[in-house]
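Pasting a structure here, questions to come.
Shown here: the complex without one of its protein chains, the others still in place.
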Amino acid sequence: MKLYDQIFNVVKQFRKLFSPGPVTNADVSGSITAEIFLIVSLVLSAILLRHVSVLLAGLVALILAVVLISNIPLIPKFKIEQEDSLEKMLFYAVVTLCIIAVFLYWGGNLV
Amino acid sequence: MNELIPLMVIVPLMAGLLISAFSKFNKATKIFAFVVAICLPIIPLASNYGLHYFGGYEPIMDNVTNVMFHPAITYSFTFLQQIFIGMIGILTFLVVFIYLTKYKEVSGPYLFLLFLGTAAVTAMLLTDDIFHMFVFFEILALAQVGIVAASSIDYSYEMALKYMILGSIGSPIMLLGIGFLLALTGSVNVTDIAYAVHNGLVNITSPVFLLSLGLIFFGWLYASGLPPFHTIKSGIYSKAEPHGAALLQSFTVISMISIVLIMFRIYSVLPIFEVLVVFFSILAMILGVSLALTQTDFRRMIGFLAVGELGFIGLGIGLGTPYAITAGLFQALNEIIITALLFIGFGAIVNATNEVDTRKLGGLLAYHPKVSIMLLIGGLAMAGVPPLSGFQSKLMLVQASLSCGYPEISILAIMVSIATFVVFVKTFYTMFLRPKPNDLEVEGKDVPRAMVFAMGILLIIIVLLGIFPDIVIKGISTFVGGIL
Partner (left out) sequence: MAYVHITILFTAALLIIIGLYSAIFIDNIIKKIIGISFIEEGVNLFIVALGYAPDGVVPIIMPGMDPAWFAANAAYPLPFGLVLTSIVIGASTLAVMLALVMVLYRRYGTLSTKVMLADTSKQEEYNE
């Protein structure tokens, strides 16, 4: 019953996602699909690490799966981070630039 | 007739300038814009393949080292350029046609922006000079901002300014990368740079070379709207007029493939290049589709889907085998057509109902059957349902990633297709099938004929490419064999 309750709570929390205005069942089912899709696809892409090391891939996939499933609902959190305000967009753009530059400068030859 | 190659850029550029200058003669402007728009797809089809050296400076052979140098800005025109420029020409024609029939009083500057964008992407596809590409990339960004700001949708200025500010970080960073390449090789011609890199004249393990990859790659992320720029890209699609958005997404796709092909020619010696492209493509697919599932504004939803589909193109390029690159480029061609169809179709619905929220729509199948059936087929094509064109390219991509030894990517691609399908089923149900809400007024408003005509043309191309994909795939694979 515990998981069922958790999922029920998730559906309740989706209401905030569409806050002004009604919530239709199509929107909720879409959001649940997005939730499952997000978890499965992130874990699946973590398995791609097996080309680096099989042990690392297994470990990362397991940890990611546990963290993601215990943190549902993910979509509201994801959506807040990807809203339209310039602050967030600029922040992520500059952070990505720095990560790419640092990663390539010191680790570009490792792959 | 290689004189036609520069004309592909010059005709839309000059036409735009003339239209903008003489826009007070309304009737003449309309006729002139229509004639130029018809010429745009015809010029690439009539032209022969070949090279064009601006200023007539032929390549110079260095007698000591036996290396060819290219002193002129070079345009190379092959089958790939022909098919993409032709497609952009058809799309520009349709968009200009929709615009001309929609308004009695046409705006010269708006038509100028449409033609300017077309000229810029054409030059980006044709050019073999990395700085020339950068210049037209900036011009393209200005044209995109103009198209967004010209729309009458709420908050379009805000979105345009956000795009511009992000762009003024993205493009100088890309220019810095080009500067690094210039410092390493002393040239901006891609063929010369690629020759220097592949023949050991440049130390490919040096941090400068690696950093130049990182900086140009960041500019590419901005150009193509992959994460972290997926929110702004989907935002500008949703804030432009529907026909403008149809053209904007094609600009994005073309600038994405033209930059990534140049990067591929230079950096394919580095294994990390392919890792980076695949990583960001997967991220774009996951984020784009999962955000599209939660949208209630259907223009925004198509915007996110368009970004998610870009991931497939990146995937094809990132896998790096000839078959995968062919699949990626074919997917790019399909996406231009399919997404344009969707934007125009949903724009027709906005036109008829003045409503963009899916929660307030319903029962439109009875009022607009033609549009809804065409939209359904377009959505199925995007999700990859046989026998439409999206199916062919996605099947090729899945096969390519399987044969490269990455079954996870195949599964992921299939899952993204399924999620795209879910988005369409959900939206189609809420907009067309469920009972009409009482407060929705649809009577008396008709869909413009020009939009139905444009959708019909695009639909014919989708079905044709789905049944006979070989007419395009053969030529593209020959091109890919040439650059590898």
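Letters A and B mark the chains in the order given here, with residues in each chain numbered from 1 onward.
Here, contacts are C-beta pairs under 8 Å (C-beta built on N, C-alpha and C of every residue); 3 or more make two chains touch, one makes a residue touch a chain.
As the structure is a prediction and not an experimental result, all values here were calculated from the model.
Colleague: Of the residues B:7, B:164 or B:483, I need the one that contacts the missing chain.
Modeller: Of all options in B:7, B:164 or B:483, contact with the hidden chain holds for B:164.
Colleague: May I ask which residue of B:3, B:105 or B:154 touches the chain that does not appear here?
Modeller: Answering carefully, the residue with contact to the hidden chain is B:154.
Colleague: Which of these, B:6, B:179, B:207 or B:322, touches the one chain of the complex that we don't see?
Modeller: Touching the chain that is not displayed is residue B:179.
Colleague: Touching residues of chain B against the unshown chain: what are they?
Modeller: Residue positions of chain B that touch the missing chain: 131, 135, 138-139, 141-142, 145-146, 149, 154-155, 157-162, 164-165, 167-169, 172-173, 175-176, 179, 182-183, 186, 188, 296-297, 300, 357, 359.
Colleague: I need the residue numbers on chain A that touch the omitted chain, in ascending order.
Modeller: Chain A touches the chain not shown through residues 19-21, 83-88, 90-91, 94, 97.
To be clear about the criterion, only the chains that are shown with their structure count from here on.
Colleague: How many Å are there between the centre of chain A and the centre of chain B, using C-alpha atoms for each centre?
Modeller: A distance of 27 Å separates the two centres.
Colleague: For a test of understanding, state which residues of chain A touch chain B in their complex under the given definition.
Modeller: My answer: residues 17-18, 21-22, 24, 26-27, 29-31, 33-34, 37-38, 40-42, 44-45, 47-48, 75, 78-79, 82-84, 86, 89-90, 92-97, 100-101, 103-105, 108-109, 111.
Colleague: In the complex, go through chain B and note every residue touching chain A.
Modeller: Contacts found on chain B: 159, 162, 165-166, 169-170, 173, 205, 207, 210-211, 213-215, 217-218, 221-222, 227-232, 235, 270-272, 275-276, 282, 285-287, 289-291, 293-294, 296, 357-359, 406, 408-409, 411-412, 415-416, 419, 422-423, 426, 429-430.
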